[in-house]
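FYI, not all chains are in this one, though none of them got moved.
We just call them A and B in the order they show up, numbering each chain from 1.
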Amino acid sequence: MPVVHVYVWTGFSEEAKRKVIKGITEVFSRMGVPAEAVEVLIHEVPKEGWGVGGEPASEKLKHVKPP
Amino acid sequence: MPVVHVYVWTGFSEEAKRKVIKGITEVFSRMGVPAEAVEVLIHEVPKEGWGVGGEPASEKLKHVKPP
């Protein structure tokens, strides 16, 4: 406890993944949860399979890049 | 609100994804939800990792293709 699933666009860098894992774990450890109990799973979804407002992000947000 | 996760077999075409994103968003906008508030994430799962009735779809449903 807890289990955290993070969904981001494909292309999220390894460095960004590391920061997300560290940062989210710290959110819980600051609340008294042992870091060892925190599992964070990062899932990459291609922008053409991620819809916002009825359109794929590959079109609607063509120029936005994942960190 | 809402967030929708769609799981399909790997091989779902880009055109099919576009239809799913548009169609699901419209289901909600017909109910008065602003289209901008609808997020649709499409996840592809290989048929050998999708089990039905105890067998992978890659065997049991060998001849069925995703749209």
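One rule holds for everything that comes next: a contact is a pair of C-beta atoms (placed from the backbone, for glycine too) under 8 Å apart; a residue touches a chain by one contact, two chains touch by 3 or more.
What you see is a predicted model; the values in this text were computed from it and never measured.
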Could you work out how many identical chains the complete complex has, if 2 are displayed?
-> 6
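The criterion applied here is as follows: only the chains that are shown with their structure count from here on.
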Between chain A and chain B, tell me the centre distance in angstrom, where each centre is the average of that chain's C-alpha atoms.
-> 20
Complex interface listing, chain B residues touching chain A | 14, 17-18, 20-22, 24-26, 29, 35-36, 38-44
Could you please specify the touching residues of chain A with respect to chain B in the complex?
-> 7, 43, 45, 48-56
